[in-house]
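One protein chain is absent from this view; the other protein chains keep their places.
Letters A and B mark the chains in the order given here, with residues in each chain numbered from 1 onward.
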Amino acid sequence: MSKRHLLALFSNFDEAEAVVKELRKIRIQGFNAEKDMIVKSPIEHPEVEGFLGDKPVRVQWFTLGGALAGGLLAFFLISGSQANFFAQLKGGKPIVPFPPNFVLTYEMFILGGVYISVLGFLICAGLPARRSPLYSAKVSEDQIGILVQADESASSTLKSIFTKHQALEIQEEAGK
Amino acid sequence: MKDIREDIAWAKINKDVLKSLENPRKLYWVILLIAIAMVGVAVGCEIYQYNTGMGVSYKNNTHVWGLYIATFIFWIGMSHSGTLLSAILHLMHADWRKPIYRFAEAMTTFSLMTAGLFVAVHLGRVWQIYYALPYPNGRMVWPNFQSPLLWDAMAIFTYLSSSILFLYVGMIPDLAICRDNMNPGWRKKLYTALSLGWEGTDRQWRNFRVTYLTIACFLIPLAVSVHSIVASDFAMSQQPGWHITSFPPYFVAGALYSGCAAIITLFIILRYVFKFEEYMTLPILKKIVRLTFAIAMVWTYLNLIEYASVWYGHEQAAKDVLIQKATGPYAPFWWMMNFLGSIVPLTLFFKRFQTHIPLLFAVSLLLNMGMWLERWMIVAPTFSHGYYPWTWDHDQWPSLIQWGIVFGSFGWFTLLFMVFCKVFPSVSMYEVKEMVYHRSQATKKLEATAKLAAAGLNAEKGGAH
Partner (left out) sequence: MSVSNLLENWSDFRHTHPVDDVPHNPYKWAMSIDLDACSGCNACSVACYAENNLPVVGKEKYSHGHSMHWMRIERYWDEDLGTEGGRDFPDQGAQFLPMMCQQCEAAPCETVCPVGATNHTPDGINSQIYNRCVGSRYCEANCPYKVRYFNWYDYPTTDNVWPAEMNQQLNPDVTVRGKGVMEKCTFCIQRVTVAKNNAKNEGRLVHDGDVQTACQQACPTSAITFGNLVDPESRVHKQWQAQQVELAKDEQAKDKEEGGSGLRGYRIFEELRPYPSVMYLERVRESAV
């Protein structure tokens, strides 16, 4: 049987939460609540994360790596270039002075941290993302969407769950 | 009165903010043209200076720096507003920043871009500005990493690029809203491309939240260090009146001060032009005004500390420079700076002025004028009355070329900001929704607990009977 997407829109988080709980309990062939259900919301919502459970967010590992790499790269780039072939004296200071090198190491530590965090965000969040087959502009306005993917046979069961919890709209992918 | 009405419909938030992106009225085009004309003045002055030599600025061997450096520092200072609102207030969970931080962030980015122009304009050989970049070359020559000016270059590059990234990443959900609500055209294509396919999934929001927090945590030490480094241009030199340890915090305080005053100005303008009264509310304005007042007092304190440390110190040259500032040729400007920076903000102390919009508009402009004068009064008097008496020059004033370029920089900033306001949403829609949602939840919880408490009391009373 072919898989089909369904998108249901709800007007508040409580109803969405109830739907998610039910979808987790239900046993339908070809539907796995972990993989085939995506919750979309107009704002970030700790309660959504709460009822969806903890998922690891790896962005900060990128940050750590990027910041350390940035700092080390800066220090060795700067010291290495100061200690070059000419190794020129300036102002009676040592050729590889620590205070100025520290300032720049600090700046590049931050630069590396920020850049690699953004990269990490894009990778971890999967952006740029391919658009879902079903989407409603209401999701970015004021409604919470739940997108499920299941066999055609399961769609009536799913729709009944949605309507039980006052879904404002149910979209269905056109048959193939 | 509450910072924001808790029953605003989210659909209304979208509608109100997206309305600001509609085709502009005639007045917008008039002001934009004026801004472009101002930029034209600056460009003309710079072309003349580029072709003839820096001497047309009337800088000389004693006064080697002038308004370009002073205005450079002014623009960098103004850029701290965005970071203050986005990052510092975010970490402090002050959610009243949510309706206003977007345009403040934009202000940061454009201030930094304007400041960068001044670095270029100030150099004698602008066409070789790339020498300041660390790139491998056949002559094995690298920039001098000991120089505070070079730290400036690195720090400003870091700050500008990080601010742009922060502004953009923070805007992705809003760009998705714009994408969803635009008719086909160049705007829809732009927002579709920039929103990177954002759909508000749980995975996207989780990572977004962590990233935003992480970058905010980095941006705060970055902003502090950037302006400290700019202060180091002076503090790390030997000149009397500059070689003061309190310069880095003094400059950072001045920067936050400038930035807050500019936020008030732009707040009032945007509130009026885009009719954002529901979002840029008077209670929020009051909070910004109070914050500005607090920072003004911090700045005043650091200013007085600078004078006191010179006065009680043993360096005669520094004392002479201070006396020069108060009594010499720059005295009217110095006294005006002290008045505008320390006395005028006292009006912000009084409750009846804290929401008086015309007064606040005028005061915020005056405060920024005071801050610009502060930067000039740091640069000029030390040169005019340095260590070496033979080199004293008490009669040097900037030429029209310098004033022209300074004037034009305001036009450049205005141009950039006006274009931003019509292409990108200047109020963060998703964050305002969050603010409304969380506050209404908090109110509900409060009412629920109050009801329970009242019920409990009644039960007690009933029981006692």
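By definition in this document, a residue touches a chain if its C-beta (ideal position, glycine included) is under 8 Å from a C-beta of that chain, and two chains touch if they have at least 3 such contacts.
As the structure is a prediction and not an experimental result, all values here were calculated from the model.
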Inset, instruction - Counting contacts across the entire complex, name the shown chains the missing chain touches. - result: A, B
Inset, instruction - Just name the one of B:Ile31, B:Leu123, B:Ile323 or B:Met369 that touches the chain not displayed here. - result: B:Leu123
Legend entry - Sole contact to the chain not displayed, among B:Tyr131, B:Tyr301 or B:Phe350: B:Tyr131
Inset, instruction - Could you list which residues of subunit B touch the chain missing from the display? - result: 52-55, 58-65, 122-126, 128-129, 131-132, 136, 140-144, 146-150, 153, 233, 236-239, 383, 386-388, 390-391, 393, 396
Legend entry - Missing-chain contacts mapped onto subunit A: 76-77, 79-96
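Here is the rule we use: only the chains that are shown with their structure count from here on.
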Inset, instruction - Round to the nearest whole Å and give the separation of the Cα centres of subunit A and subunit B. - result: 30
Legend entry - Residues on subunit A engaged by subunit B in the complex (per definition of touch): 38-45, 48-49, 52, 55, 57, 59-60, 63, 67, 77-78, 81-82, 84-86, 90-91, 93, 97, 100-101, 103-104, 106-108, 110-111, 113-115, 117-118, 120-122, 124-132, 135, 137, 139-142, 145
Inset, instruction - Flag every residue of subunit B that touches subunit A in the complex, lowest number first. - result: 9-11, 14, 134, 140-142, 144-147, 151, 154-155, 158, 161-162, 165-166, 169, 172-173, 176-177, 180-181, 196-211, 214-215, 218-219, 221-222, 225, 229, 232, 430-431, 433-434, 437
